[in-house]
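Excluded from the complex is one protein chain; the other protein chains are retained at their positions.
Order of writing sets the labels: A and B. Residues in every chain begin at 1.
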Amino acid sequence: MLNWEKLQQLNFTDANARERAFGLVDKGSFTEFVSPRDKMSSPHLPVLGEAIEFDDGIVTGLGLLGSRPVFVISQEGKFIGGAIGEVGGAKMVKTIKLALQTYERVKKITPASYEKRLPAVIISFETGGVRLHEANAGLLAHAEVMDQIQDARGKIPIIAVIGSKVGCFGGMGFVAAATDIIVMSENGRLGLTGPEVIEQEMGKDEFDAANKALVFRTTGGKHKYIMQDCNFLVEDSVRAFRTQLKEIMNIPFPEIEKYRRIGSLQLVEEQLELVKSAVTIGPKDAQDMWKYYGNDNPQALADISPKEFLATVKRRERVI
Amino acid sequence: MEETMIGRGREAIEMIFDVDSVRENTIGAYQVEGEIGPGAVVGTARIEGQEVTFIANDAQAINPRFNVVYFGVIGLEEAYKMALTVYYTIEVDKDKPLEKKRPLVLIVDTPGNGPGKVEEIIGMNKATGSYQLALAEARKAGHPIIAMVIGRAISGAFLCHGLQADHILSLDKDFGTMIHVMPITSIARITKLDIERLEKLSEDNPVFAAGVDFFYRLGGVEEIVDKVENMKAAIKKHIAEVCQLKKNGRFDKLGPWGRGLLGEERGGRTSRKKVIQLMDTQYEAVIDKYISGMEH
Partner (left out) sequence: MALKELNFEFKAATPKTIKKEWAHLGVVGSGDMEVLLEKRRLNGAVKVKVVTPVTGFEKVWELVLAKVVKDNNLGDVYMEINDNNATPIVASMRLRQALAEASKPEREVEENA
């Protein structure tokens, strides 16, 4: 089933977590850690009558991109919305920890040329955040992931990949924001509060979750690209994401920090300026921001292909 | 029942810190813009003579610029204000040795992050994320960080304001303290199980039910404080404990990772360890192949 060549041609949106994990790294290079065969399903779901999955909805493992060992975390949105519980959370945390361990190892073995084998972490998000059936454990796991991301700062790159059906929301929304580089497709969605929750809390006037176009222009890849909240926008295929990841591997590590949007005093100051400008602009719609950044016909941008979009779009200017 | 502290963040500041020691919006030579993020109160104060940075929620404040921000909600401005405060704290002490880094005291009473459309357009996830990264950086740099839950510590807002601390303390549930992702009524709706059954189940398994005691059993709360007047001493005690552990290089016993170990110790989170051990074994079996120079 996991024929690597065929995986490349899959729509990223439709690819499941395992297909993404195997397909994003080099052919035949992926070793899964805590695979279905280990049957590490959630011990908390059976008593609540919720179906279990052997991998607890998260595929983790190690592959290669060229000479670089790449640690992969891939979330499965079809299984309880990709939500994070104790087991899946621990898998995420430990994967980043292992990547850091590998960094130390590589540095020790080949101190002169360790950049060549510098590990990286790729997180393919498809989640609404905490799994409510084991909410407390899931919440605590989120904090552990953030802690590991900060540990990785200045050592190894952590790259977010967002283009799956469920998007990336809830607590995982800020985990994604905290990574070094974010790659999205037009279909990818990233935020904190999901559309249904905004509607539920604020009413249909504030946000109509059934309005698909509204949802996409508020949290979708194109909006995030204009806002500089994602770094790269790619076509909706496993191959396109993989190609982008390979290019990212060529970025010299000291440059990686420049791709970040948060994580330092200067970056927070820049973001606070953005908030202040939002107060002045008072956007009623995401496209008001598109316009503000010089895109005179925002609706046209929403309708065109990613390729045309990238050729014409104007983005928020970065200060740093 | 004790008198609740919900909505009384500013009073808590007065209770916890030394008389007349509170300087709002000042961190060393840095000044936080007073106008910004009224839902967050930040500044410098002393606790039994020791200078600390404090970050609290003011649930009585209404942010005039963002209509979803009141009742202690952490909005865009609030989150960045909190993050700035942490970075200023790091800057102020950057040349000091580890044991001289000033502590951060987080006073927690927040029901959530800003849930509106503007928040999503601008990127609320960045704002809360930035505050968490700042706290993690400060913690790793040696600043002891103690979170004191006085009221509500709910879901994503607790993740951002609390769960990156070294140690988390909470007032007893008798004060109406709330720590959860969702109330049990919502869990009942989602799982289609009645509340009585859920409550019965939570006696054996603390992973889903709302409440301070459950977080305690999972390692999410270090210590429960039984009286308002004991908050000050408890915070002071934990600052000293954390400081000592950092001096001894035991960062692994602190923060989110330390809470994982504590959860194990208290029998609340046992699968976590099994996963970690299995991954270690499987990693060791293959890692050399990946770093020994095998090109692909």
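Throughout what follows, a contact is a pair of C-beta atoms (placed from the backbone, for glycine too) under 8 Å apart; a residue touches a chain by one contact, two chains touch by 3 or more.
If you're wondering where the values come from, they're calculated on a predicted model, not measured in any experiment.
Student: Can you list the shown chains that the hidden chain touches?
Tutor: A
Student: Which listed residue, A:24, A:48, A:248 or A:289, touches the chain dropped from view?
Tutor: A:48
Student: Which residue among A:12, A:33 or A:79 touches the omitted chain?
Tutor: Result: among the candidates, A:79 touches the missing chain.
Student: If the hidden chain were put back, which residues of chain A would touch it?
Tutor: 1-4, 16-17, 22, 28, 30, 35-37, 39, 41, 45-54, 76, 78-79
By our rule, only the chains that are shown with their structure count from here on.
Student: Indicate the whole-number Å distance between the mean C-alpha point of chain A and the mean C-alpha point of chain B.
Tutor: 24
Student: Which residues, counting only chain B, touch chain A once they are in their complex?
Tutor: Within the complex, chain B touches chain A at residues 36, 65, 68, 76-77, 80-81, 83-84, 87-88, 90-91, 113, 115-130, 132-134, 136-137, 140, 155-156, 158-160, 163-164, 180-182, 186-187, 190-193, 201, 205-209, 214-215, 218-220, 255-257, 259-260, 263, 269, 271-272, 274-276, 278-280, 282-283, 286-287, 290-291, 293-296.
Student: Taking the complex as given, what residues does chain A use to touch chain B?
Tutor: Touch list, chain A to chain B: 26-27, 29, 31, 33-34, 38, 40, 42-44, 47-50, 60, 62, 64, 66-67, 69, 85-87, 89-91, 93-95, 98, 101-102, 105-106, 109, 117, 129-130, 132-144, 146-147, 149-151, 153, 170-171, 173-178, 190-193, 197-198, 201-202, 206-207, 218-219, 223, 227, 229, 261-265, 267-269, 271-272, 274-275, 278-279, 283, 285-286, 289.
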